[in-house]
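All protein chains of the complex are present and in place, except for one that has been dropped.
This part shows chain A:
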Amino acid sequence: MTSNVWEYAPAPESRDIANLRPNYRMFVDGEFVDGAGEPLKTVNPATEEVLAEVATADASDVDRAVRAARRAQETVWGRMPGSERAKYLFRVARLIQERGRELAVLETLDNGKPIKESRDVDVPTAAAHFFHHAGWADKLAYAGYGPDPRPVGVAGQVIPWNFPLLMAAWKIAPALACGNTVVLKPAETTPLTALALGEILQQAELPPGVVNILPGAGDVGARLVRHEGIDKVAFTGSTEVGKEIQRAVAGTGKRLTLELGGKAANIVFDDAPLDQAVEGVVNGIFFNQGHVCCAGSRLLVQESIADELLERLRQRVTTLRLGDPLDKNTDVGAINSRAQLERIRELAAAGDAEGAQRWTSPCPVPEKGFFFAPTVFSNVHQAMRIAREEIFGPVLSVLTFRTPDEAVAKANNTPYGLSAGIWTEKGSRILWMAQRMRAGVVWANTFNRFDPTAPFGGYRESGFGREGGRAGLEAYLASGDEGAGI
């Protein structure tokens, strides 16, 4: 909301494009089938209306899906030459592009993220991951994992609700490129685009069983990762659940990669390009309503420019347009669920209670739906909960530092280690800082940029393993006497 001189007329994307159906079913062994679990209702977080009823899996469904994946791996997919697997992946990538508008609208309806982000980030990046990994499928011998790397077998993959389609692509594409098959569990609140991806896989005539998609809540995920027919577990989500999975998998011989929470520092030095730093800070924490594991949720700003930067930041945040996620001019959409909204409120209240100074964008907030106005806490100290705990919402905590050493110490003073941002015009300082950041991804003079060629992943409580790039193939390739078919 910037003025009443010039109000942009509503420019909503049509929800009909999503081809929303009242019922969705599981995708197992190449078919859409009923699940034996209690069906779940998925809700549009911007309006609180029920979008569709979705079948869920019980233990027998998990069993059936894992058996289908095993059979497909051993009889078809694992034996197929890489150049043939690549053709399927290229086809899937093109189909994602062709159905891009439908997927974007469906994603926005189910997740609450603004259409401009699902349209310009989620869907194109999902397609890019399939393209990228399609290219690897026939070149795995040259990836640096031995002359004859083999698939690991059947992967059980559990993904979060913040980038439902994109996370499915991140997980499925490398697994398939390396000759593995997949049983994927999408998040309870956002199953729709994963099931639409199932339709695309059918359209691409992917052999039955290569990918199976089982909607459901945490219990389905727990069964899946514990299933003895699984060779490899990949999980993206909360640190708490990640630790549970690690305990469950320990001693089973299953491979595991975890991509968990974060509390990233965006570090702005006094010689930074200020206007672009402000953009980067805004993008770092308000992109996708802050539902980003690598969000720049802590702003560390050099004390000598803190007041000026904060003033510019507040002005810029005031121009963010919050509201109907389907409107093409919406910058900040809806919080994905009531539970998440409660958590954000609870942590923001803790910020007040601990003496941080709260500033909230004066933007109007819709009465219906789960919304939280962009919020900046200044005068935050390391000891406060809002500086230590992952909020996973549009809430920025601002801390200051005096010297580069202090910036390093504060940035690293967190149990997490997923990402960091460095803002300075001095190239040598970027390199000096990047070497000292305990974070899997360090951005310099930018933030939240994702590319399939760049490995992504964390340290310590942010998990282990990498996704994307050459490094991301490692989790899905076996060498020596390990792996499938031996």
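We adopt the following convention: a residue touches a chain if its C-beta (ideal position, glycine included) is under 8 Å from a C-beta of that chain, and two chains touch if they have at least 3 such contacts; residues count from 1.
The working rule: contacts and distances are computed from a predicted model.
UniProt lists the omitted chain of the complex under the protein name "Deoxyribose-phosphate aldolase" (options: "Phosphoribosylformylglycinamidine synthase subunit PurS", "Deoxyribose-phosphate aldolase", "Electron transfer flavoprotein alpha subunit apoprotein" or "ABC transporter permease").
Looking at A:Glu49, A:Asp120 or A:Asp451, the residue that reaches the missing chain in the full complex is A:Asp120.
Considering A:Ser60, A:Gln203 or A:Gln276, the position touching the chain not shown turns out to be A:Gln276 (whole complex). The missing chain, though absent from the display, is touched by one residue of A:Gln97, A:Asn329, A:Thr360 or A:Asn379; that residue is A:Asn329. Taking the whole complex into account, chain A touches the unshown chain at residues 2-3, 5-11, 116, 120, 271-277, 279-280, 319, 328-329, 425, 445-446.
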